[in-house]
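Following this message is one structure expressed as structure tokens.
For subunit A:
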Amino acid sequence: MEDFLQKTLGWGNFTIFAISAIAMLLISLGFVTYFIYFERKVIGWMQFRIGPNRTGPLGLLQSVADVAKLLMKEDTIPKKADKALFILAPVITYVPSFMVLAVIPYSETLYFTDLNVGLLYYIALSGISTIGIVLGGWASNNKYALLGGMRSAAQMVSYEIPLVISVTGVIMISGSLNLRMIAMGQEGWFWHWNIVPQILGFVIFTIAAIAELNRTPFDLPEAESELISGYHVEYSGFRFAFFMLSEYTYVYAIAALTTVLFLGGWYAPAPFLDFIPGLIWFFAKFAFVVFFLFWIRATLPRIRIDQLMSLGWKWLLPLSLLNLFLTAIYMEIFR
Partner candidate 1 sequence: MSEDQDKNPEATGKVEVTDEGKATPTEQTVEKIKEIQATDPSIQTTSEPSDAPAAEIQEDVDAEKEAKLKANREARAARDAARAEAAKLKAAEAAGVAGATGAAKAVEGDATEPEQPKAPSPNQPKLDRIVQIIKESIGEQAVVEAYINEKDRELPCLIIDKNHWLETALLLRDNPELELHYLRNVSGTDQETHMEVAYYLINLNNKQDYFIKVKTDRDGGEIPSVTSVWQTANWNEREIYDLLGVNFSDHPDLRRIMMPDDWVGYPLRKDYEPIDPEV
Partner candidate 2 sequence: MIRTEELLLNVGPQHPSTHGVFRIIVKIDGEVITEAIPVMGYLHRGTEKLAESLNYTQIIPYTDRMDYVSAMTSNYVLVHAVETMMNLEIPERAQYLRLVVMELQRVASHLVWWGTYLLDIGAMTPFLYAFRDREKIIDMFNELCGARLTYNYMRVGGVKWDAPVGWIDKVREFIPYMRKNLEEFHNLVSGNEIFLARIKGIGKYDAQTAIDYGLSGANLRSAGVKWDLRKDQPYSIYDRFDFDIPVGVNGDCYDRYVIRMEEIRQSLRILEQAMAQFPTDGDIMGKVPRIIRPPEGEVYVRIESPRGEIGCHIVSRGKAEPYRLKFRRPSFVNLQILPKLLVGETMTNLVTILGGIDIVVGEVDA
């Protein structure tokens, strides 16, 4: 992979890049499809239900059928909606969610970019999606959607900050913003993983990441029981699907990012387990993070908006700053 990236860009290379980008898109779509399937299954089991089991063997085609249904649905735009923004909003939300996948390394050899500001790139781009959500809420000309959009903006701004600062600890330890370098810095036993020295940072990161994902207990922008479904209440058909898609693509991205930043990326927990390929380790950790998100969703109720704000500003932000100092002291002592 590295060879390709080092070569000068020619038509041949470009074609390969384009094909791998499309392949990645399809993989992420396939992932989202089965992510939803597994989410429904796992949560179903947690709730004494069976989950989807009618469409296809074991219900495996349920999500496919859902997507097909969404594609075939009538495309409705409210009469008084701001048409241009209404159409643009799902696109603005989805595109960055796919773009951030570019910087995630999957194993020592499998990665798509070797960007030395990878982490910054991820955080910068994911911030753009918020604009899509706010726009969608605004353009719908619906009060619930507007409230959802407003909540989303407040939430994203509040949680982006502790998210970034909590990651700074990791950056300080590994001395790089390049996700590959960060992952490589965690080689060895599992106590070499960043989760051990950065346990506080990890907790803050997890909370802030769930908030960024708009998932329970931080699903206030959509808050089914309060705001009907928040910012995408007026969306249907494939425009709605795009919001869904970007939400789940972010789950993919965040799970991968957590794995790379804190859980040692593709490294086995112990060196003698190295005979198992790194890709499998990566996906095992990744799956655990995803499962953890399901688990949280099935367990916790939703937090209130003012509690969300005070949690973000009064707890997570000071704690993430504290984490920064502790990391600095740690580095001063142990290096």
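How these were chosen: all candidates are chains of the complex that A comes from, given by their letters.
Everything below uses one rule, namely that contacts are C-beta pairs under 8 Å (C-beta built on N, C-alpha and C of every residue); 3 or more make two chains touch, one makes a residue touch a chain; residues count from 1.
In this text the structure is predicted, and so the values were computed from the model without any measurement.
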- Considering only this complex, which of 1 or 2 touches subunit A? 2
- subunit A contacts candidate 2 in the complex at 43, 46-49, 143-144, 147, 151, 216-217, 219-220, 223-228, 297-307
